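The structure that follows is given in the form of structure tokens.
FYI, not all chains are in this one, though none of them got moved.
Each chain gets a letter, A, B, C and D, in the order it is written, and its residues are counted from 1.
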Amino acid sequence: MADTTAQNGSEPWGPKPRKRFSRKNIMLYGTLLMVSIYYALPLYVMIVTSLKGMPEIRMGNVFGPPMEITFEPWVKAWAEACTGINCDGLSRGFWNSVRILVPSVILSIAVASVNGYALANWKFKGADVFFTILILGAFIPYQVMIYPIVILLRELGLYGGLWGLVLVHTIFGMPILTLLFRNYFTAMPEELFKAARVDGAGFWGIYFRIMLPMSLPIFVVAMILQVTGIWNDFLFGVIYTKPDLYPMTVQLNNIVNSVQGVKEYNVNMAATLLTGLVPLVIYFASGKLFVRGIAAGAVKG
Amino acid sequence: MAIAEIQGQSTEDVRPPVRLFRNLNAKIASIPMIMTAVFVFIGCTVWTIVHSFTKSRLLPKLDFVGLDQYERLWGTRRWLVSIENLAIYGICSLVLSLVIGFTLAALLDRKIRFENTFRTILLYPFALSFIVTGLVWQWILNPDFGIQSVVRGWGWESFTFDPLYNPDIVIFGILIAGIWQGSGFIMVVMLAGLRGIDEEIWKAARVDGIPTWKTYIFVVIPMMRPVFVTALVLITSGIVKVYDLVVAQTSGGPGIASEVPAKYVYDKMFQAQNLGQGFAASTMMLLSVVIILIPWAYLEFGGKKRG
Amino acid sequence: MGYTSENLAEIAIDTPQTLAEPSVRIKNLDLNFGSVKVLQNLNLDVGKGEFLVLLGSSGCGKSTLLNCIAGLLDVSGGQIFINGKNVTWSEPSERGIGMVFQSYALYPQMTVEGNLSFGLKNARIPKEEIAKRVARAAEILQIEPLLKRKPSALSGGQRQRVAIGRALVRDVDVFLFDEPLSNLDAKLRADLRVEIKRLHNQLDNTMIYVTHDQVEAMTLADRIAIMKGGKIQQLAAPGEIYNRPVNKYVAGFIGSPSMNFLQGNIQTGDTDVFLSGDVSIPLAGYAFDGLGRSPGKAWLGIRPEHILTGAEAEAAPFNTQAVIEIVEPMGSDTLVWTQLAGERIRIRMDGQSDVREGDTITIGFHAERVSLFDEATENRI
Amino acid sequence: TELEVTHWWTSGGEAAAVAEFAKAFNATGHTWKDGAIAGSGGVARPIIISRILGGDPMHATQLNHGRQAEELVEAGLMLDLTDVAEAEGWRDIVHPTSLLDSCTVDGKIYCVPVNIHSWQWMWLSHKAFADAGVDVPSNWDEFVAAAPALEAAGKIPLAMGQQPWQSSGAFGVLTVAIAGPDAWLEVNANKNAEVAAGPEYAKVFQAAAAARAMAANSNVQDWNQATNLVITGQAGGQIMGDWAQGEFQVAGQVAGVDYTCLPGLGVNEVISTGGDAFYFPKNDDPEITKAQKELASLMLSKEVQVAFNLKKGSLPVRGDIDLSAANDCMKKGLDILAKGNILPDGNQVLSADTTGQIEDLMVEFWNDPSITAEDAQARYAEIIASAD
């Protein structure tokens, strides 16, 4: 056997020394930091602005930190800003948004996941044709469909209510979500599906007992997509429902989009940040699952 | 001994069940999809196309006027500018989203510290509604109190950066914000794709002495085709519908320099109360999407069997 | 050592040849994927309690056939009977089959117990009955201590046993195995092979077993069906297939290291001989198939383990001198490469043989041990 | 009875004004249910139309009266208010009567005008002119003359936002001021393309081209950002409707001291009488119809008009009320109104489609110096020729 003589001090031995500030690392983190600045700059401006008073904003330095921090705009955006004659800020629509969000997210994901599952595992003749049409549907500008869908909903007797809106969200979420789910389920081992069939589980049995528990990550991905989309939706919310049901974004729009009169930028910023909070919380909460889920959904094309 | 002999024909002759009832549950479950595809997407499309031959104004009406709407559409400078803008914006946004999304994903994939933090920062624009973030970008890019003035304040008096106020480059100004908002999501998709690449490919490239960037370009990217396809669907469907972004930042300005087709459609339908014109414009948009996508969709979804 | 055709027949005798009421009967089965014809007019009867192995190279249609039997693929033509009932269009769960997959296909989110009872719950079997059956299967497979674990906490062999158990609890008549062992390492594979054999002895079910591992096929099967390109090439007992392959494909496919082939001519006369280059091999003792002993171009096949060396070779009807080119010691055996009639051939010798590259040795074999194939049709002569 | 009312008055003053309506209406024992949607017609219109198409319309809705609503009326979707109008003698009290004309289709009245907004104003910053060392101009020509001085002092002579309605609005103001009301009427009401291509309009386009040059450095988007330039003295002036006044007020500026308002650009002291009106979609429920009519009459009542317009900063539609609380500029407007120097608003005479086309042209023209005045005029004449 080889003799292991004493180690020569100058010789490389053990782990390769790593420079903390190697050129590579500086490049890597430098780039990421630069990019992060680009991404975070608007956020910074928004936060800073939302903490300033209007006179300070009029002075025009958007990047300057507030000389005098005020939380007034936040309070106003949440509880005082007027929408027409109702002066209770975003808080008014918040629960409506939640009421719309929950069933819309659940229904759209439920429908799309079942579609994706059927397309991946239970192919029948013609399924691909419908799916292709569905994907093309993702490219139709939705303004075009506003009136026909109004007519459709009227015929279904759903116009003006919560369920009409839920249906609309389900329809518009369907193309991308179905694509996502289909790819995810296709990537799952087919033998598992076969085993369940041999075990006598039917279409729904396999979906609920086998597929569903195994695809939580993609459900989280879909949820994030839908929560973001539906929470921030304004047009559908306002077109297909009545004032009792107007989501928070209507208030946001009202605060932000007043054509005439004074624009309170600080309140606008605070309102936007407040509105974005719910999706942001969901991002933070499900960061890791998000990545894993997408992997399975996206990788197989 | 050869193949076992078959004797005694069995008497019962089970006929194959009716085609329609095979896979019945799957068909039932697909009803929402089929209904959506047929009634909503096809139905709406047909409805739109039919109405594009009418002179509907505020309300959809069936007064046919032939191709008038189309003639006017193609005689309108704003429409032509919109198309051109969409082409420029579309190509740049597609390329940049993919490049930036991929580059960031690749950077995050280098086993870095704080990956979670960086990822969230890059993703957060996706969560914020564009009504106000558009305004913020408008400020940041405003030559009088945005970046230009800050840089000039540092002493570079000749520094010029006013993308939103220069008709020649305004579309690129919009691009800056568009990329800002959308690329984080693409980055996440790409990151996920990268995590799926076989570790041994990396090792092989290292043994071959191939620099990392070359490995990405010549080896990894070609392997991620499916991910790029998914990203492509996401980006292009977003591009075709781009509207808020423009309205929030420039309302199509300066002049009509940053008009886009979706905005043209919207303005014609609801602002100018000329539904027919809006329908004609959207029919043209749809037509181009279909021309580009049908062959691709067939290859991607129709032609290939599950394997 | 003498080999007679009698004891060959004896090896084959285990097989239940009485197919009065086969357990699985496949009639004129066709299966196409789009325009690709994967199975064509396939007929197969499997007896009650028989252990049938489907053997063939990758892509020959073994899994496809199994999936058709299980009802996981819709056939394009033909019929499938299980226990006399036409099940061509039945649901998989109604066919009375259990299936074990290459990748185990355990439900990852369920415990072992959950995995075992899933099928039973679907069939709405009463709780106590389920518990009883699961307990019995767990006992048979010796997985009682694992019942509460999830599949991710099991080793490969344990997972495989759970997969088998899942078929077991359902009390089915026919077990289908699709390469159940090919994901395992050699040692484990050997152990589980024995276990499956034991199980078959114990249970008496019909088993159809897909593999492309010959050792598995040879050790487990009552009969082996060798498939190629969607067709069954030979269906016979292992000994028969090993000793009397019906064509050159089967001959080359079965046996490891595989059979040596020499190209040449059969010369009939007082004593039939096979001529290849300058070598002339007497065929006295070769059992010709039917009357086909006409002269003509042919292949002669001889297995590496049937080539004798040393004193045994000198005693054999055919023998010659050969120079050793490569020596591959394999522990228990040694594989030696040499030349015969210009062809490179392999010889399997005892693992303790003291041979070196460059040595000259005597090799020889008995005509009873060779196989002859027509050069054109490649069928056995 | 509960009435759902849609409108796009959401900013502070506007909302307060609406609250006056609601207060008065609630006082009658009914309930005002507010459905405010911010944004201009572009946002509100699809909502209103959808609600009507969906068979579940709101009970009252704000709309710019005039051509825009015509189709809805023609389709028989709007409630006929003629009986209320006749009973209360709206023809007599509404001033100018042209406001009521635009509510009239086939002799029947379908809407209630509630206020007058006018575009014909120019706002000038005293500080800017002081800095440039010139006097505050009193009309457009003086303003043009002072522009080089402003520029020399590093000021933007004319502040302009980038929104399309600003461009075409400013052009409208210039037209009335330079070509005069008659030519304006000829082109806009009678769609006379010859006049539009004629020499009077040529002058307008020249003036617009000059204004374009003066506004070249105005890098803001929103109208109030432009107004802010005037308030802070960075710009000399801005052409903007009377709503700009609110900005000056919020900034604590005093008319005549810090800023000057020039109606009709100081050339033709005429104001256009745009404004807002309410329509009442038809409803099957007679209770609601009754309440709708009550609301209609309420909106025109003296007290509500005063309360509403004071909050809104617009002019009342009745000539018979006293607005002593009004400020300087408002009083100037009232004077002009009283003199009868009025014009209908563009919305009342042009279809939305034509307005849109003109907006497109103006936006292009204002922002692209390579379009000559002649080119723009030719294209303008074309649009007028094809207008319906």
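Throughout what follows, contacts are C-beta pairs under 8 Å (C-beta built on N, C-alpha and C of every residue); 3 or more make two chains touch, one makes a residue touch a chain.
Note that the structure is a prediction, hence the values are computed from the model and not measured.
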Exercise. What are the copy numbers of each protein chain across the entire complex?
Worked result: A x1, B x1, C x2, D x1
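Going forward, only the chains that are shown with their structure count from here on.
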Problem set entry | Identity of the chain that, by mean CA position, is farthest from chain D | C
Exercise. Cα centroid separation between chain B and chain C, in whole Å?
Worked result: 53
For this session: Indicate the whole-number Å distance between the mean C-alpha point of chain A and the mean C-alpha point of chain D.
Result: 40
Exercise. Centre to centre, by mean C-alpha position, how many angstrom separate chain C and chain D?
Worked result: 91
Exercise. Which positions in chain D touch two or more other chains at once?
Worked result: 40, 43, 46, 49, 53
Seminar exercise, completed: Residues of chain C that touch two or more other chains sit at none
Seminar exercise, completed: chain B partner, complex, touching residues on chain D are 40-43, 45-46, 49, 53, 68, 71-72, 75, 162-164, 219-221, 351-353, 355-357, 360, 363-368
For this session: Quick one: which bits of chain A touch chain B in the complex? Just the residue numbers, please.
Result: 28-29, 31-32, 35-36, 38-43, 45-46, 49, 60-63, 111, 114-115, 117-125, 127-145, 147-149, 152, 170-171, 174-176, 178-180, 183, 186, 190, 202-204, 228, 232, 234, 249, 252-253, 256-257, 265, 268-269, 271-273, 275-276, 279-280, 283-284, 287-288, 290-301
Exercise. Which positions of chain B touch chain D when the two form their complex?
Worked result: 57-59, 76-78, 138, 142-144, 162, 164-165, 167, 249-257, 266-274, 277
